[in-house]
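As you look at this complex, bear in mind that one protein chain is not there, while each of the others sits in place.
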Amino acid sequence: MNWFTRVLTSSIGRKVLMALTGLFLSLFLVVHLIGNLQLLAGDEGAAFNAYAAFMTTTPIVKVASYLLYATFLLHIVQSILLTMHNRSARPVGYRSAGSSQGVSSTSRNMGILGTIILVFLIIHLRNFWYEMHWGEITTDAAGNKDLYKVVSEAFAQWWYVALYIVSMVGVGFHLWHGFASSFQTLGLNHAKYTPFIKSLGYGFAILIPLGFALIPIIMFVQSGN
Amino acid sequence: MAEETRKYTLEIWRQKNANDKGGFKTYPIDDVSPDMSFLEMIDLLNDRLARTGEEPVTFDHDCREGICGACSMYINGHPHGPHQGVTTCQLHMRSFPNNAKIVVEPWRAQAFPVVKDLMVDRAAFDRIIQAGGYVSVNTGSARDANETPISKEIADEAFNAAACIGCGACVAACKNASAMLFVAAKVSQLAILPQGQAERKARAEKMVAQMDAEGFGACTNTGACSAECPKEIGQEHIARLNREFLGASLSSKNVGDFKLIKQ
Partner (left out) sequence: MNRELKSHIPEGAIAEKWDNHKFNIRLVNPANKRKYNIIVVGTGLAGASAAASFAELGYNVKAFTFHDSPRRAHSIAAQGGINAAKNYQNDGDSIFRLFYDTVKGGDYRSREANVYRLAQVSVSIIDQCVAQGVPFAREYGGLLDNRSFGGALVSRTFYAKGQTGQQLLLGAYSALSRQVATGKVKMYPRTEMLDVVLIDGKARGIITRNLITGAVEAHDAHAVVLATGGYSNVFYLSTNAMACNATAAWRAHRHGAYFANPCFTQIHPTCIPVSGDHQSKLTLMSESLRNDGRVWVPRNPADKNKKPSEIAEKDRFYYLEEKYPTFGNLVPRDVASRNAKYVCDEGLGVGKTGKAVYLDFSDAIKREGRKYVEDKYGNLFDMYQRITDDNPYETPMRIYPAPHYTMGGLWVDYNLMTTIEGLYAIGEANFSDHGANRLGASALMQGLADGYFVIPYTIGNYLAAEPYKVEDTSHPAFSEAIDRVKERMNRLINIKGNTVPDDFHRKLGRIMWDHCGMSRTGDGLKQAREQVRQLREEFWKDVKVVGTADGLNTELEKASRIADFLELGELMIVDALDREESCGGHFREEHQTPEGEALRNDEDFAYVAAWEYQGENKDFILHKEDLAFENVKLTQRSYK
């Protein structure tokens, strides 16, 4: 086997891919959130729509977005491969399974959390991303596709908001373990810095999903439904 | 000697041999002294079974001082039972309330096939060590022991990793049956000592290759291994293994495959 493939298909190599893609996706969350916050600008979506147009038409962003799709895909495919591998490592399970002290339930359920996020992602992409790219969307005053309208219509429905919130809770838990865990996987563990990374991870896991969740809540309230 | 004795209901995994399907069997046991170790309680059960002509429960055990790493029982959901930093042989019945139900299972992992009852085959660990868990120094070729000073901090850290008893509780505890903590303990010990430098890269690469070939799962950083490790070996060693492996993989000149140790 080629050394590169050998390293990347080793158990640690796969984990490293999970960590690197996970961190990249975390970075994406930050960018995405900043963009989304423009929904709350109070300008009937002008800024948000301009931003959406920029994000879908600028060549460099396009390249970045393909990288992002690839990252998502890699993260998902690796997780499936790893889960299958890990399942096969214990063909006969225990009758009495206890939880070990200090082991978070999020860390034990990353796959389930990831699946929740994946389901959300599909709905989310279908509703917004697909619409933005290929859907029939009216244009706003500036001539940009009026994605704001699509979003505000979605967020006027309570069940959609609820789905969004539940999913963000899922993202939060996923990050709760995933953020610091990726540093551990990359071998970045140090008596001085690891506590800081862990706190950062917990902060990240709370603030980012909270930010995402607040948008639909506010827009729902504003919609007056 | 405590006067009171206790009663328990044991549910123990019985399996005649590697090919047998196996299943749980229930054994009530009384007259158990709280001062008994868990294994002495099993001894008592076995003594009674042998007297009635039933085959005793087979289990690995030897030193009964918590250091040989032979004993390996998964008790009520935990390798080596409910306490931290303890092997099964040092677990005492005073830790179990009277009339408790106690489920005893063997370590479960693809790489640790059951031999009989609660005894599993942990030869995979030996093969991982054979793959590179050593410093290649022939007898007689060593320099004076004090020629290379090693800071106390490094020596202590190496000791903490080297304290691994190879019991396999890490694998048993891990939801993925991963052997990372075991491998990390050895790689870590030798990676930080000056004596281990010459083979540092190859060691990390070879031991991980062997670990993967044995069919252990991958680490998902849950930390269950460290939580259940009777020697309380920490997660920082796994981070070091990751670091060592990545660094070695990217910088060593090993382009081909590694020769694996055969069963």
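Going by the order they are written in, the chains are A and B; count residues from 1 in each one.
Basically, a contact is a pair of C-beta atoms (placed from the backbone, for glycine too) under 8 Å apart; a residue touches a chain by one contact, two chains touch by 3 or more.
Given the structure is predicted, the values throughout are model-derived calculations rather than measurements.
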Remark   = Listed by label, the shown chains touching the absent chain are B
Task = With the full complex in mind, choose from B:56, B:82 or B:247 the residue touching the hidden chain.
result = B:56
Note = Absent-chain interface residues of chain B come out as 1, 17, 33, 35-37, 39-40, 43-44, 47, 49-51, 53-56, 58, 60-70, 85-86, 90, 92, 94, 115-116, 119, 121-123, 125-126, 129-131, 133-146, 148-152, 155-156, 158-159, 162-163, 165-166, 189-190, 193, 195-196, 261
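Keep this in mind: only the chains that are shown with their structure count from here on.
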Remark   = Listed in rising order, the residues of chain A that touch chain B in the complex are 1, 3, 6-7, 10-16, 82, 85-86, 88-104, 107-108, 110, 177, 181, 184-189, 191, 194
Contact set on chain B toward chain A in their complex = 11, 24, 74, 76-78, 82, 84, 103, 105, 108-111, 173, 175-178, 180, 208-209, 211-212, 215-224, 227-228, 235-236, 238-247, 249-250, 254-257
